[in-house]
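In this view, the complex is presented without one of its protein chains, the others remaining in place.
Per-chain numbering from 1; labels A, B and C assigned in written order.
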Amino acid sequence: MAEMWVNMGPQHPMTHGLWNLRVKVDGETIVDAEPEVGYLHRGIEKLCENRTYPQIIPIADRLCYGSSMTWSHLYCMTVEDLTGLEVPERAEYIRVVAIEMQRIASHLMWLAAYAGDLGLSVGFTYTMRDREVFVDLFQALTGGRLTYNFPRIGGVAHDLPPDFDRDAIRAVDYMEKRLREYEDLFDRSKIFMMRNEGIGILRKEDAMNLGVTGPSLRASGVSYDIRKDAPYSVYPEMDFEVATHKDCDCYARYKVRMVEMWQSCRIIRQAIAEMPKGKWRVVAPRTAPEGTGLGRVEDPRGEGMMYVVGDGTDRPYRLKVRSPIFVTVSAAPKILVGYKLADVVAIMGGLDMCIGETDR
Amino acid sequence: MAEAKGRTTGLVARPLWRTGKQIVRTLILGRPNTVLYPHHKLDLPLGYRGKHVVDFKRCIGCGNCVTICPNDCMWLEKLEDPELGKIERPGIDFGRCLFCGLCVEVCPTAAIHETVEFELADHERQKLRSGPKELRDDTYADKIPEERPKRSLPVLDLSKCTGCEKCAEECPEICIAMMPIEKVERSKPEITLAKCTSCGKCVAACSEQALTMMDVYDSYFDMPEPKLKLAECTGCGACARACPADAIYMLEMPGTEKVLKDGKKGKPKKRAVFVLEKCVGCGRCFRACRFHAIDMPGVRK
Amino acid sequence: MNEDGGSTRKEDIERAPSRVDEVPEERLIRALMDSFPNSITDFLRLKDGVVRAKIERRDLHMACRLLRDNLGFEHLSMISAVEYEDRFEIVYHVCSYCNRLLLELITHTPKDDPSVDSVAAIWGGANSQEREAFDLMGVKFNNHPRLERILLPKDYLYHPLRKDFRG
Partner (left out) sequence: MNLYEFSYGIIHWLVDLVNHLWYWLGDWLPWALGDFFTAVGDFAASDGHLSVMTMLLETLIIVIVALINVLNFLWIFRKLSGRILDFYGPYYVGYRIGGWLQNLADGMKLFVKEIIVPAKADKVGFLLAPIIYVGSSLLILATIPFSENFGLSTNPSGEYVPAGALFAIAAFAIAPFTILLAGWSSNNKYTLIGGMRSAAQMMSYEIPLLLTVASVFLLAGSFNFVDIVDMQHDIWFAIPLFIGFVVFLVCLMAEVEIIPFDLPEAEAELVEGWTTEYGGMRFGLFYMTTAVRSYAGGALATALFLGGWHGPSFIPDEIWFLIKAYLVFTVFMWVTWSLPRVRIDQMLGIGWKRLLPLAVLNLFIAAVVKSAGWV
């Protein structure tokens, strides 16, 4: 077979969204690759310039359908940085519980998609089943199942519902039991290891230079987690470890996310135990002063960042969103070349694509 | 934290063991995890954000929900009610609603709620537009536990107030201050609501029943406040008629009476006076004023 | 993509903490002041580990190379272009993994000639972000390997994030 370009996308089971990966294959071996994004561009940055500050929270939710809580939290954090608003401590703890639950839910969704990509059907359904536990918790906490619209500028929308503590601890217990099951289903499976070990090597230097962040960066051996190294919210008071792995391959990326789920369970336990009493929301000013605000969080997919410019009115002058996957996907050619066509799904699946935030 | 590699000495025995347990569990011992949807339904928590209901008795028709809606899917509709008279109540286009719940949060009287009803699909787009009549449910808000924090606060009826300063003297927290009204030659009590402890002494002290204790819901939104440009005000009273919260009173300004032809004095000119504690920040006075006498930063006409 | 970008050498990362020691923000400011005394201004320590500086656009590429090679800034977080009435501001958020620093580097470009030097050769991650800034804001990046539209269609005429863009 001569070399040919194969379009994987925009409508393709591998893509998990709308994007196009053009790969040039020689037989089954990839010799070149080129990602194309932009099919889902909704102009969110422009939309935000015409919305008042509270109205943007639901839009920030829709940046990423997999982890909407993180993005609305990031937006609220950024605006709080701009206005200099102090958030009550209870609100920070509620936010941390919500974000870590979101991290588990997002990683479970990633694992489901990853397992589905590799053809492991039980992996898909079991992880989605267990994600449902957390989605139900979110439903009780926020009222939504996918886009929560829960954080507010100056706190969170509601207090914890009754019995939430008990349910959250139960969910975490259940999750820890399930994580052991996943270890059996994935790590102990010879075929899963065959598909993952040594595939998609992304060296430490390349990962740093290409701007890869999040679990993919930590899987390349760089121990950098914004929760730990540039802490925000009440993360400095939490006791957790940064998951890293030295292997730089797909298995390392898988493992880092699994360890992160364990650590998230730990953080949820601590935050629930140390939850202070008090107010969960303060009145936010309607207008923001002139100046800039910067928010930086550890999204489940990498480094999420927002830069907001205020001009004294009740609408932001400019809101810039840094999407982790938008930068990571440009590293795709570096990772893909030299592997087989079937490895594309393992490698791109391992990067945890989310097109909502990529195209904005 | 370098983790040990997966031990795959048993080839595929462990995953098979796990799924085997699952087969036994679902096939013999129990039922699968999913729900047979139209036959069985999930229990939704009370905080679920579904279809809205509007309590017509609580709603004052201020339109804050319409203003904050990010998708512009709400509108105010004028209607005639046998009980409530001529009113304006919101309607929602569920084809565009994103169920963010901001309208519920911003409502100053907690009149709009989101229920657990989520089956809203229809064959026609037009049927997704629910007018106020379809949304009306005057009993829902009393059935569910109150979620919004509320306080009992003294509310001023300026038309009864004589400016006697008894309330200000009685207040133990010194949160009532008598502020003179420009050009009216009397003062009105201004209550700093943040300091108020709901003791009710001011209400007891008022001999004219101008102050009453009322339940007021806390708002987390910083709403814009109207400012009067006195020079422009003609005293037409359009703002007082438009105000849904009855926070604007038209007071006569003594000394501005026109001298009529027969030498008698006519009626004095009026001006609008805002009782800002009652203001919900909807901006309707700003929109109603044709003489640009009201200034409200951040509100669009 | 990365061949022209060049990768961060390992010894640089390990050497960096000795150069920027005890109070990393102060050290960073001093190092930048020493190298570009004329073009870097307006230092501001925003909060712990976040420094803001303004730089003339003619020295941007040199400064970035210095940041990566000698000061241990391995990671370019974000490039945001902001349009003001008289200028474009290009804001680079540069992050150092080993020193836990974030540098907000702001450069200006006039409205009639919105162009700066590309840093895609220094940080590979800048490539797509510069394309995005070009796509949405119309800022040109000189010496960029492939300056094309990335989010919008190739034949699109406008730069929608500009304030004069209407629908």
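Throughout what follows, a contact is a pair of C-beta atoms (placed from the backbone, for glycine too) under 8 Å apart; a residue touches a chain by one contact, two chains touch by 3 or more.
The model shown is predicted, which means the values in this text are computed figures rather than measured ones.
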item	value
Shown chains touched by the chain that is not drawn here	A, B
Touching residue (missing chain; options A:E28, A:D173, A:E274 or A:E290)	A:E28
Option touching the unshown chain, where B:P32, B:P149, B:P180 or B:G255 are the choices	B:P32
On chain B, residues whose C-beta touches the chain left out of the figure	12, 15-16, 18-20, 22-23, 26-27, 32-34, 36
Interface residues of chain A (partner: the chain not displayed)	1, 4, 6, 8, 12-14, 25, 28, 115-126, 129, 185, 189, 191-192, 194-195, 340-345
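The working rule: only the chains that are shown with their structure count from here on.
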item	value
Chain located farthest away, centre of chain C as origin (C-alpha)	B
CA centroid of chain A to CA centroid of chain C, Å	24
Complex interface listing, chain A residues touching chain B	51-52, 54-59, 61, 122, 126, 129, 132, 139-144, 147, 149, 152, 154-155, 157-158, 161, 181, 183-193, 197, 241-246, 251, 255, 259, 281-287, 313-314
List of chain B residues in touch with chain A within their complex	1-3, 5-8, 10-15, 17-19, 22, 33, 44-49, 68, 70, 98-102, 105, 114, 147, 219-224, 297-298
Contact set on chain A toward chain C in their complex	37-38, 41, 43, 45-46, 204-206, 208-213, 222, 224, 229-230, 294, 296, 303, 305, 307, 309, 317-318, 320, 322, 326-327, 329-331, 333-334, 359-360
